[in-house]
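Let me begin by presenting the structure, written as structure tokens, before commenting on it.
All protein chains but one are shown in place.
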Amino acid sequence: MAVRAAVAGASGYAGGELLRLLLTHPGIEIGALTGNSNAGQRLGALQPHLLPLADRVLEPTTPEVLAGHDVVFLALPHGQSAAVAERLGGDVLVIDMGADFRLEDAADWERFYGSPHAGTWPYGLPELPGARAALEGSKRVAVPGCYPTAVSLALFPAYAAGLAESEAVIVAASGTSGAGKALKPHLLGSEVMGSMSPYGVGGGHRHTPEMIQNLSAAAGERVSVSFTPTLAPMPRGILATCTAKSRPGVTAESVRAAYGKALADEPFVHLLPEGQWPTTASVHGSNAVVIQVAHDEAAGRIVAISAIDNLTKGTAGGAVQSMNIALGLDETTGLTTIGVAP
Amino acid sequence: MAVRAAVAGASGYAGGELLRLLLTHPGIEIGALTGNSNAGQRLGALQPHLLPLADRVLEPTTPEVLAGHDVVFLALPHGQSAAVAERLGGDVLVIDMGADFRLEDAADWERFYGSPHAGTWPYGLPELPGARAALEGSKRVAVPGCYPTAVSLALFPAYAAGLAESEAVIVAASGTSGAGKALKPHLLGSEVMGSMSPYGVGGGHRHTPEMIQNLSAAAGERVSVSFTPTLAPMPRGILATCTAKSRPGVTAESVRAAYGKALADEPFVHLLPEGQWPTTASVHGSNAVVIQVAHDEAAGRIVAISAIDNLTKGTAGGAVQSMNIALGLDETTGLTTIGVAP
Amino acid sequence: MAVRAAVAGASGYAGGELLRLLLTHPGIEIGALTGNSNAGQRLGALQPHLLPLADRVLEPTTPEVLAGHDVVFLALPHGQSAAVAERLGGDVLVIDMGADFRLEDAADWERFYGSPHAGTWPYGLPELPGARAALEGSKRVAVPGCYPTAVSLALFPAYAAGLAESEAVIVAASGTSGAGKALKPHLLGSEVMGSMSPYGVGGGHRHTPEMIQNLSAAAGERVSVSFTPTLAPMPRGILATCTAKSRPGVTAESVRAAYGKALADEPFVHLLPEGQWPTTASVHGSNAVVIQVAHDEAAGRIVAISAIDNLTKGTAGGAVQSMNIALGLDETTGLTTIGVAP
Partner (left out) sequence: MAVRAAVAGASGYAGGELLRLLLTHPGIEIGALTGNSNAGQRLGALQPHLLPLADRVLEPTTPEVLAGHDVVFLALPHGQSAAVAERLGGDVLVIDMGADFRLEDAADWERFYGSPHAGTWPYGLPELPGARAALEGSKRVAVPGCYPTAVSLALFPAYAAGLAESEAVIVAASGTSGAGKALKPHLLGSEVMGSMSPYGVGGGHRHTPEMIQNLSAAAGERVSVSFTPTLAPMPRGILATCTAKSRPGVTAESVRAAYGKALADEPFVHLLPEGQWPTTASVHGSNAVVIQVAHDEAAGRIVAISAIDNLTKGTAGGAVQSMNIALGLDETTGLTTIGVAP
């Protein structure tokens, strides 16, 4: 019998990508679709690429509308998930694609998000040590941020193997869909095309504490993170360039061996053959993470680079993967490692 | 029991897109993959987005390699299909994604392609009148060109209903993958980004006689076509703007009614609601064709606009759709109308 | 002594492009810069590419602020120019970059713009027959629309020489800056990149009557125009594909001869050598218009294609060119035919 899923926030990019995946998921029946300012509109006008749902009409995001589903996905602005979630029963699987339940440290939350901490849910990045077990059978899942997904998967093998010093320097480029559908001047096509620009420089990006949380857990010690996000002239994709000083005795071979071992059994994370480097195009629309790693002997640094689709593995694909685990389905159901390229 | 398919020309864009679709087709087992200059290489180096096939190695395009398959797809340069096809048995389904067997008129072929005409196979655009029946059970299929797919579907309803004069004027914009992986200076990213440019102007494009063939068949009289293709700064997609003088008495309502009727039962062709216009992004990676039509009363012209993904519905998706029909499978198997957007 | 110029509407794309040109114009001193919602802001925050003006502050668009200049450029929303212009003295050169004074026919204006007609000023497309003379010494100039600039220059030679029937079919692709800085969902980078889409289909685009006016004047008879604009994934540039049925006896040679003769002495309009076709990249940031023309004998149509930069020759460059003529300066002062490419 199909699992019935509702999507709160179906008009945005995260909600749209989730629906794209759920439409081909063999175990899911798509239930209520909600929006706020867009309630009452046809989905076809808002998400013209989802033709099978074109005639569905968005409903308001109320407890009544969301009732009667087995799974409820929340694709809401940060800070709005807790109020919706607490009205849903404890037997409903609630998957929050926002940030509200990702951070363990309340002080971190308050410093970066400026509101009271709502709590911490099992973290939907199954590839991290211990994460898969916490998701099995859980009724609550916090889907990771897109940057922390790319960065944590690129660096945790180095930290888990004790190869890297506890100071990481990360520069990532993201496609514009990562910024959502908000109508801001710097997101206009005329501004974006032909331009690269940084933002949230100097430690201010909200995904920073989430990366620190993940990498510190892998390292068994506090890891500091210098993180600079940049906006790239493409609609999708994250390329994360992650470096950390290597510990004495580390070699190219030991680094590669550690990555090979850490990622060997993962269905979605692929360590590329030597000589091949990640491209965001190769994971466009797929749930794959492609990673390559090098050891810069002259500079004494490990350089690990990952590419993901920010909307798929970085958001909606990660949500579906976690849902599969929480529901006891095969983890890969409804997901692929096949990109849409060129 | 799975149908075993070989792909001759697996290293190009058409071949890669075909493999992307076949990988999720439930009735297909992917057999031999061949290339010429690329034989011996790992597919992962040539098509990095097809991770499940990364370790497959390209074989040479020989009869021996292609033997033993139920279906053989030919994604070869124009003029090479006939020699390969004649070495394949009459019980093998051969689907030619090149131009060799599309044209009925040998003189047209010779004028536009400069070589002897190889013949005419059932034409893989099932939405055209009579085409579906010709494909059922056929062992040979000629997949249409990408532009003729977009243009014929946009205009045949007007001609079939007798609404338009027999002179069509068409301007289409295509993503760069339509030009293939050839290493030509004008296809470099530096040249393409930020630039629109025409080519094959003045009646010289090889897809012109194919359009004339399709539209004339729908009209029951010879239709002349002025066709101008342009190269757009995007990797995929065709937007075809197709106009024809309307016959006396034609109105916006009669045009819309004719299109609604002609396209009503098609699983992949969608006439958009009034007020909504096609975008190529909405069909990115999907087999859908989105169409809108208007009647310009002041100019006295029908304006029909279609958007397709040139690699999916325009090439590999059209090939799979025709294969499904030829094999007696459900026509939509392995195909969707869900785009990857934004 | 330098001519002192004010710019009303300095925060938009047209105003920014105008300032880019005026900054290197040897005869101009940049005076007041005004905005409405942006008054009080540093120009550096709004137009970060204009570093020499970064510390200038926008003033409100009032008669007092605009007083005391020799030239006032109006880069205002349609319908706002008349009220500002009438407060400026008759000895001030007023150059309207909006649509208000372009159309000669009041009924056309009212039908397409929905407000009372403000009048008709000398038309700032000096290359059209008679236009240059009307601009010399004029104190009022209506700068043409970007599409009419590209289209009129591509087709007037055919009409002026009597080569074409009086029904033109035009499809043009424009970069997104043509739509301005308005915060509309379909102009977001995520929506625009990788997508082509039409708008204003079926005769509704406001530039249509302007094209009809120009082409009819060249032809000496009413020319009907079917015009379809499309939005292309690039920040700048227009590629206009313009076709018209050729009259009996017309040949490729007679077409080329007519274009060569009509454009021979124009400093900014270049008929390309045979075999070379326009690209928008080649005129990026330049005031050049590159044109190529073919005669499609099979379809019996003249196909003329032009490329311009919509912000330069299509708006601000055309404004400067007209200003030069009106002021009696060399027409090319401060302008080039050198593009910024790749």
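Before moving on, here are some points about what is shown:
First chain written, first letter: the chains are A, B and C, and each begins at residue 1.
Here is the rule we use: a residue touches a chain if its C-beta (ideal position, glycine included) is under 8 Å from a C-beta of that chain, and two chains touch if they have at least 3 such contacts.
Just so you know, these numbers come straight off a predicted model, no measurement behind them.
Within the set B:V3, B:M193 or B:A257, the residue that contacts the chain not displayed is B:M193. One of B:P26, B:G90, B:P185 or B:G275 touches the chain omitted from the figure, and that residue is B:P185.
The residue touching the chain not shown here, chosen from A:E64, A:E110 or A:E297, is A:E297. Across C:A2, C:A45, C:A83 or C:A133, the residue that sits in touch with the chain not pictured is C:A45. Taking the complete complex into account, residues 13, 175-177, 179, 181, 183-185, 187-194, 233-235 of chain B touch the chain not shown. In the full complex, chain C contacts the hidden chain through residues 13, 16, 20, 23-24, 42, 44-45, 47-52, 54, 177, 193-194, 235-236, 270, 273, 276, 279, 281-286, 288, 290, 336-342.
Where chain A meets the chain that is not shown, the touching residues are 167, 169, 171, 173, 175, 188, 190-191, 193-199, 201-203, 208, 224-226, 228, 230, 232-237, 239, 241, 243, 245, 277-282, 284, 292, 294-301, 303, 305, 307, 342.
What we mean here is this: only the chains that are shown with their structure count from here on.
In terms of the stated touch criterion, the partners common to chain B and chain C are A, listed by label. Computed from the mean C-alpha positions, the centre of chain A lies at a distance of 35 Å from the centre of chain B.
For this pair, chain A with chain C, the centres built from the Cα atoms lie 45 Å apart. Multi-chain contact residues of chain A (touching two or more other chains): 13, 177, 193-194, 235.
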